[in-house]
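A single protein chain has been omitted from the complex, and every remaining protein chain is retained in its original position.
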Amino acid sequence: MRVILETKVRPKPFLPIEAESIIPRNFLKGTDLTVYEGNKERALSEIFWIFVEGTAVSPDKVEVVLKGDTARIKRVGEYMDTGIIRIAGDIGMHCGNFMSGGLIEIGGNADAWLGREMLNGRIFCRGNAGHYCASGYRGEKHGMKGGSVEVMGNAGDFCAEYLTGGTVHIHGSCGDMPGVEMKGGQLVIGGDATRPCGNMKAGTCMVFGTVHYMLPTFRKTGTQVLPDRKVTMDVYTGDVANRGKGTLMIASRAHFP
Amino acid sequence: MTELLVKNACVIDPLNGILLETMDIPVRDGKIVSSVSSAADVIDARGCLTLPGGIDSHSHVCGTKVNFGRYMSPEDMRAGRTARRGKMHVTSGYYVPTTFGNSYRYSTMGYTTVLEGAMAPLEARHTHEEFTATPHQDMLANTLFDGNWAIMESVRERDFKKTAAIVAWTLAAVKGYSIKLTNPGGTEAWGWGDDLSSIHDPVPNFNVTPAEIIAAMIEANELLGLPHSVHLHCNNLGKPGNYRTTLETFDLVPDKNNARQTLYATHVQFHAYGGTTWRDINSKAEEITRSVNAKPQIVMDMGQIMFGRTMTMTADGPMEFNLYCLHHNKWSNHDVELETGSGIIPVLYSKKSLVNCVMWAIGLELALLTKDPYQCLLATDNPNGAPFVKYPEIIGLLMSRRYRDEEFATLHEGTGQRTAIASIDREMDWNEIAVMTRAGQAKALGMAAQGKGHLGEGAEADIAIYPIRCHAVDPATEYRKVVEGFQKTMFTIKRGRVVARDGEVIVEGANSTFWVNPSVPEDLSVRNDPEFVRKFREYYTVRMDNYPVQDVYLPRGKCIRTEGAL
Amino acid sequence: MIIKDVVCPFCGCLCDDLDVEVEGQKVIKVQNGCALAEAKFTGSGRLPAPIRRTPTGWDDVSYDDAIRETAEILVAADRPLLYGWSSTHGDAQSMGVHIAELIGGVIDNTSTVCHGPSILAIQEVGHPGCTLGQVKNRADVIVYWGCNPTEAHPRHMSRYTTFATGFFVPEAQKDRTVIVVDTRRTESAEIADEFIRIERGGDYEVLSALRAIVRGKGNVVPKMVAGVSREQLFRVAEICKKAKFGAIFFGLGLTMSAGKYKNVRNAIELTDELNRHTKFTISPLRGHGNVYGSNEVFTWITGYPYAVDFSRGIAFYNPGETTAVDILRRGECDAALIVASDPGAHFPHAAAAHLAKIPTVLIDPHMTATTPLCRIQIPCTIAGIDAEGTAYRMDGVPIRYRKVITSSYPDDADILKKIHDRIREVQGS
Partner (left out) sequence: MKAILNTGRTVPQGEAVEHKASPTYRAVVSVCYMNPVDLMELGITEGAHVAVTSRTGRIVLTTWTSEGVSRGEIFVPLGPYANHIIAPETHATGMPDFKGETVDIVPTDEPVKDVGSLMEEIGGLRYDH
């Protein structure tokens, strides 16, 4: 089954929409769902033109497609456990929060907190991701615990903060402090990074571009050749400011202190 | 004039010797009376269990440290969120809920009076502000004196009258109810990052010992004729082997008051550990209860822990630092100049942890091995042992051996060797539960005279009606019904007004705060003591005139004047 | 008439030892206070009556009409923002939260552009702190990090630290070692025994290095860290470890620089580490008079210290998303109520500009930089001058503001109460 949601023109297009109801499972029972626009509860049909193609007997066979001006729609795919969500353009904050299964594909950019506290499943973003991509929540000690987030463009600051499990792959560059407070999982940064892995306790972070403002509390333990990538990595352990036993690997040619 | 008649109530009122009698309760203008007119509103209790409003004699719900617990815990606020509904404000939080969250949950459980376990005098205004935002319970504030410089100096000089005068001035100034000592002397040592390891260690720079502070404060308390006794959080909380300190402390306590105990020892579960390290920790509940059973001058509360996440918060700063070193989670500390300290850290009590299982067992053992339920009251040191919403489960555990056995079977396998819980047959009856949750508290706090904790004529009409038909339920086997029944009242009546019904709070509250103003002869008043005034000016960062809590903070304050022997 | 022991409402020190001389309805002299206190008490130029913006200018309007219109604006909004709350007392703050609850609004306070990041840090790792008297009576090592008390909290040093005598510190200047850490050689730095000058944005690195040294892992630390020599870092770590009681105070140098709350978190974790060796505390130097009170009040009612979003009925919190600057920057809100603060002056103008596009109501005694942006301004009393109420000092100590003069202005809490009641009427709740 395919559910296509195309945004209607709204009188106040700047208002954020909270749409945690948009997960594949919910559409098995129809499209009689609601979302919040600011402090007003709206029927899904007030916000979207809704087209349903085919039928499905189980949620994993449901594909939800979002089109139009979706950049301010938040929480799409929150608590999603199966099925597929495809977003043609940009998507608002908290896309895929607590996701435990299924696939979210984003054609444009994702706003902040993409895949926050994710448990499993897969998020694929063709554009850039905002701040706190694949991160934790205020006050909570665990961030993303499993699954994978792949971003073809760049990610903002605090990417993979508190990463606890799963893999985060940013093909472009990260902003400030990727992998800060990391305690597990794997973070791969294809481009550059500023001050990676502060206070890291465990897990692995690889940076293939340039590291700006390397933190002073990582101890170099050697080098490692990654044959499949044809690159030598400097290997550090840290963060020794903490009790950290994490691994930070930086492409050898590109490490400027 | 407003009148109310509660009909067909199945009443347990231990202080008046009423046990499961079906009767009517007439109420006029907030008090229980002998009869009401035919115009009275009528509530039909339909033979359900009807008790005096519940009283929590030791709970942390209001003030600087509690609010800091909330402030640092956005992760907890994600639990237990409710939207504004009817007369109810928004609430957030599970183990450190907002003030309205606390108030609504207590109210729907039938609780109408709560003693805040620890108020730092310098920050009393904050506690009182939150009291007014906890509108469905009458509130009392335990006032901290454990590291009070002026007190320690007077104890060193062995001037009990002066000790009493300082207590009197402080209680009146900060609108406190009773004397609280938390790790006496230890909180001052923590000012330097140290602690005391026995009640005979001298406090650094002050040359007094915890034992001397405790003894002197008991003297002062009785000299002033305060309604409640000294309320003590013993030294060495949470340390394996600490039961010796607790027993030594109990041995210090004379029997000085016919109406009530001379010492209230709080959350004794945390003070009843044998062993030498966390590896060989074991229960010393038998030793502790043996002492208490022989000493009518002591009342304690359980300090029961229940499994799950919660927040520990106490004036015992050094203890919290030790706990932080074990858990490596977040740690807050807040020392209060010239007075006390405090610490806060979140914890998870897990059935996988042998230590936690032993703690769980000790709390229950204390209650079950204390012969007189008036001597061991039900409390979790909310939220330290568990949030108070767990009380119904504790009641279930106390009333049903089967429930205990079922729980025990899920615990760490080493629990049986470290504790005696599995061999205890006692199952508490309805009356004992009523004592442990209201009558005992009222007596221990000296609040029975204020009309709390009983349903006799003249009492405050604080009444809890639970959907439990005692004659039709066997708590030993149907403990689930007991637990559910105590979770939500059919009616909670506060001062003659129905405030909660079937788990919903239905009115805006308007509580009272009880506080004590002991009379002190003018020549003893510390206000007239130039040395006291000078030290206040030089060492506090707040002026003496700005220190007292103004009346405006207690819109419905109830002052208890005491005439002591000073 | 001289009123003694008056509380100064200017900064988070809330000094309560001022002697204020009053003649009629005017303060003519302030003793004991700093220059900021004097300016605050003797200030003039208050807005005389409520004003309302018209297409061509400004009209006077009655309090009743202003209140009625404010209620209508707020009820009609889909995403109202209620911001400010630091220069007033607890009753007004509490009423503000209840209004936000009623209308499904977002309520935020000035900590958002002050110590909001410190709160985020505390929510990750806690806060080993103490009251100011504890520092005054005990501290032999004082660290000022990224702050300049000489300018922002002029009496902090004389009342509590560098120049204050305390019970265990009878000779302040001899008994205390003062360390200042900053990117600028400020006047505070001139007074220090040790000045650490950090390259801009280097706080996190320096804090990490100090943590490693205190943990005995100093061998990893390179020769220079963000412009600070290894030798100086080791020397300072040693001073701290040898302290009997150390106290770190930090300011906006940490919260506003890159990394924001992670800088503060690192400083707190350094403090935690030092506590394994001696006694150490850390405290933010809170700015606006009662800003800490707004955090306290928000917390006991909603569970969160700032940035609370009620649009879904329940309280939701996520700084960065529900904070005032972000909501304005994204142009999300469609009405605003500003109380006791001046976002026109203190927010980036690209964010503040949105206030002019929507119906904005300002409740403030003075004409401010927000006045030109608003549709209605309602003048009120000034907490601590012609209104009394509760305020929380930077260390959490609650103090009651005095009322030293009587004016004809209504208390902002009363104005808000009327708005609240009017909203309930309109909503029929």
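Going in written order, the chains are labelled A, B and C, and every chain counts its residues from 1.
Just so we're on the same page, a residue touches a chain if its C-beta (ideal position, glycine included) is under 8 Å from a C-beta of that chain, and two chains touch if they have at least 3 such contacts.
Computed from a predicted model, the values in this text were never measured in an experiment.
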- For the unseen chain, which displayed partners does it touch in the full complex? A, C
- Item | Touching the absent chain when the full complex is considered, from C:51, C:179 or C:308 | C:51
- Contact with the hidden chain (one of C:172, C:239 or C:369): C:369
- Contacting the left-out chain in the complete assembly, out of A:102, A:130, A:179 or A:216: A:130
- Note on the structure: Which of C:10, C:280, C:316 or C:409 touches the missing chain? It is C:10
- Message: Can you say which of C:326, C:386 or C:414 touches the chain missing from this structure?
- Response: C:326
- Task: Would you write out the residues of chain A that touch the absent chain, in ascending order?
- Result: 112-113, 130-132, 156-158, 175-176
- Message: What does the interface between chain C and the hidden chain look like in terms of residue numbers?
- Response: 10-11, 35-36, 38-40, 43, 45, 47-48, 51, 53, 57-58, 112-113, 116-117, 120, 148, 150-152, 154, 183-187, 189, 200-201, 252-253, 255-258, 260-261, 287, 307, 319-321, 323-326, 328-329, 342, 344-353, 356-357, 365-369, 371-373, 377
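Just so we're on the same page, only the chains that are shown with their structure count from here on.
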- Query: If you tally the C-beta contacts, which comes out ahead, A-C or B-C?
  - Reply: B-C
- Rounded Å distance between chain A and chain C, as computed from the means of their C-alpha atoms: 34
- How many Å are there between the centre of chain B and the centre of chain C, using C-alpha atoms for each centre? 34
- Multi-partner residues in chain B (2 or more other chains touched) are 72-74, 76
- Message: Could you pull out the residues of chain C that touch at least 2 other chains?
- Response: 123-124, 310, 312, 317
- Message: Considering only the defined contacts, which chain C positions touch chain B in the complex?
- Response: 4-5, 7, 16-17, 90, 94, 98, 101-102, 119, 122-134, 136-138, 159-160, 166-168, 244-245, 272, 275-276, 278-281, 295-296, 299-305, 310, 312-315, 317, 390, 392, 396-400
- Note on the structure: chain A contacts chain B in the complex at 137-141, 243
- Could you pull out which chain B residues touch chain C in their complex? 62, 64, 67-68, 70-74, 76-77, 81-84, 89-93, 96-101, 122-123, 125-126, 129-130, 133, 149, 190-193, 205, 321, 324-325, 330-338, 341, 344-345, 538-543, 545-546, 550
